[in-house]
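A single protein chain has been omitted from the complex, and every remaining protein chain is retained in its original position.
Letters A and B mark the chains as written, and numbering starts fresh at 1 in each.
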Amino acid sequence: MSVAAGVEYYVLLSMGLFCIGLFGILTRRNALMFLMSVELMLNAANINLIAFAFYHGNLTGQVFALFTMALAAAEVAVGLGIILVLYRNFRDVDVTVPTTMRW
Amino acid sequence: MAVFDLPGWTGLAPALILAATALALFVVDSISPRSANRALLAGVSATGALASLAVAVWFIAAGVGQGGIDGLGVIDLFDGQFVVDAMALYFMIVVAVVTALVSVASYDYMADHTYQAEYYSLLILAATGMSTMAAANSLVTIFIALELTSLPSYALVAILKDNRGSVEAGLKYFLIGALSSAIFVYGVSLVYGATGHLQLDAIAVALEEDVADGFGGLLGLGILMLIGGFAFKTASVPFHFWAPEAYEGAPAPISAFLSSASKAAGFVIAFRVFTTAFPLEVTGELIGLDWTLAFVILAIVTMTVGNFAAATQDKVKRMLAYSSIGHAGYALIGLAGLTVDGGELVMGAAMMHLLVYGFMNTGAFLFVALAEYWGVGRTFEDYNGLANQAPVACFALGIFLFSLAGIPPLGGFWSKYFLFTGAISVGTTSMLLVAAALVVNSALSLYYYSRLVKAVWIEESVVDRDTLAQPTGLYAAIVFAAVMTVVLLPAFGPVSETAIDAAAAVI
Partner (left out) sequence: MEGAFSYAPAIAAFPLVAFVVALAFGKYMPKKGALAGILATAGSLLLSVVMLVAVASGEVYHGTIYEWAVGDALTEVGADGIEFTFGILIDPLSALMLVIVSLVAFLVHVFSLGYMNGEGETGLPRYYAGLGLFTFSMLSFVLADNLLMAFMFFELVGLCSFLLIGFWFRTRSAPSAAKKAFLVTRFGDYFFLIGVVAIASTFGTLQFAGEESFVAAAETAIADGTTLFGFGPETWVTITGLLVLGGVIGKSAQFPLHTWLPDAMEGPTTVSALIHAATMVAAGVYLVARMFGYYAQSPTALSIIAFVGGFTALFAATMGVVKDDIKQVLAYSTISQYGYMMLGMGVGGYVAGVFHLMNHAFFKALLFLGAGSVIVLMHHEQDMWKMGGLKDKAPVTYWTFLAGALALAGIVPFSGFWSKDEVLYDALIVGLEQPVILAAYAMGLLAVFFTGFYTFRMVFLTFHGEPRTDTAENPHSVGWSIKFPLVVLGALALLAGVANLAPVAKLTGMDITYLEFWLDGEYGYVEGLTYHDYHELVAFEEGYISSETVTMLLGAGLSLGLAVAGAVTAHVLYNVPEPTRHTAKLGGAYDVLRSNYYQDEYQVWLAEGLTLPLARAADRFDQTVIDGVVNGVSTASLFGGDRVKRIQTGIVTNYAALLVAGFIALLLVLGFIGGWFL
């Protein structure tokens, strides 16, 4: 296996990517940036899946990565729709603006 | 019965029927998006849901998922990617029942909506996802089914496009959902990394064969992240933040749908994943502790947060939203109480609770839908004196609320009672703590539920109201839910038997 020596590096990379995505979610107020950060986290998972697929020598992980990507696209589509109506109602795409419901 | 003569894939019939219904509605939507033939659309979706219900009940009656001479055994599909067993069918029934109720209720509630077909097709698509979740037996299918449920749900919550509350609710639901699913997928990737498999039985085999030795921490983190994904679906702390807003802002039938069916679907995959893929003993050796501990903590925190936050709410819908979180905490006991050599009693009790909850909580939210239909307002005070104008619906509300609070002899009491005795019978300190929390929280919940009963039955109305309309669909759904909440009581014997058998089969 070509990656047998270094699967842990891939995990470290994916964890780094995951944390960057998480950091984005926690700090960005723009809904689109929020979406992109989620994409980063999903792709971190994809890196893991592909790396482990090589490590374990089966293709399950790779196939699942494809599914993930497709679903991520679908999620973005729904997300963009919601962001659109958000903008229509609140005249802003700042996620911290809608606070009519709380407590 | 004839089940065996059919090809294997028909085992998924309850989910497939829903999918076909959704597609049919889609066709209507694409041909005539502004079709206002509500009777046809609501009728089609209700019929689809009832057909799915009928098939699921038939399968159970025919013995699918039961061993022994009479049983037809568990149906494995696509190399174990799906499994149709008693538990799957049980939850398919819960989903189908709630979907049917919500479809019927939407007939009146969504009367003014422009795009009717879109609404119903999204609803049935989400139901398809939930029904599929019940049968999913691999992390791949689970994830797909989960997303199939979530994506239409986001859209459904935000479907009142010109209503700020609905849009805000949809946004929050979506954002937290996206974050949770990212965490969930990452968890899947870690579990895959540790074991090399995504199919649940294969994961268990890999764990038995010590494939994952040395990956204990990785596996533990992965499992915890999976729990995160389930916690989101079931609205459990700390992934519950979307729930109060989403339930409050969404159209009330959708709140009912999400808080009952979606929650039940979340629980069925949690039950399946943790009982099938992560046997307590081997997993415990690997990750150094019983994963039940996580559920013990989550159960206690969830029921406490939900009930305490519900206690001081002013708005009825939001109170129900928080109470729904509290009930997720009760159902979590089903996982917290699993032990190496059993636990079917506790898990069966949790399944019973979810079934009863499917009726009483749906009914309560549908009453809110009725109130919104009347336009009486959202707070407890606005509900004052409703019993004068609508005694039948208010009587049903009383049944729902007292059942939710767990007052004997209603259905909610028995499922809580079984949860309680189940938790006690496990006997560990942590489970006794859980049982104590269950009692304390139930006592607290009685306070805010009875507040609402008091408002509608005892308080005098603040404003003068004209006579209120009696929308057929909503009334039918509410009355049916109330009748079922009561009827489940004498039927509790067979129901509890089915639930406990189903639980025993997967453990």
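Going forward, a residue touches a chain if its C-beta (ideal position, glycine included) is under 8 Å from a C-beta of that chain, and two chains touch if they have at least 3 such contacts.
Just so we're clear, the structure is a prediction, and the values are computed from it rather than from any experiment.
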*For the chain left off this view, which of B:I60, B:A309, B:V376 or B:A503 is in contact with it?*
B:A309
*Touching residue (missing chain; options A:L35, A:L49, A:I83 or A:M101)*: A:M101
*Full-complex contact with the absent chain, from B:F239, B:F402 or B:F420*: B:F239
*Absent chain, residues of chain A that touch it*: 22, 25-26, 29, 95-96, 98-103
*Touching the missing chain, which residues of chain B?*
171-172, 175-176, 179-180, 183, 216-217, 220-221, 224, 228, 237-239, 241-242, 244-245, 287-289, 293-294, 297-298, 304-305, 307-313, 322, 444, 447
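Note that in this section only the chains that are shown with their structure count from here on.
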_Can you tell me which positions in chain B touch chain A when the two form their complex?_
139-140, 143-144, 147, 151, 154-155, 158, 161-162, 164-165, 167-172, 174-175, 178-179, 181-183, 185-186, 188-190, 192-193, 196-198, 218, 244-245, 248-249, 318
*Contact residues on chain A for chain B in the complex?*
7, 11, 14, 18, 21, 25, 31, 34-35, 38, 41-42, 44-46, 48-49, 51-52, 55-56, 58, 60-61, 63-64, 67-68, 71, 74-75, 78-79, 81-83, 85-86, 88-90, 95, 98-102
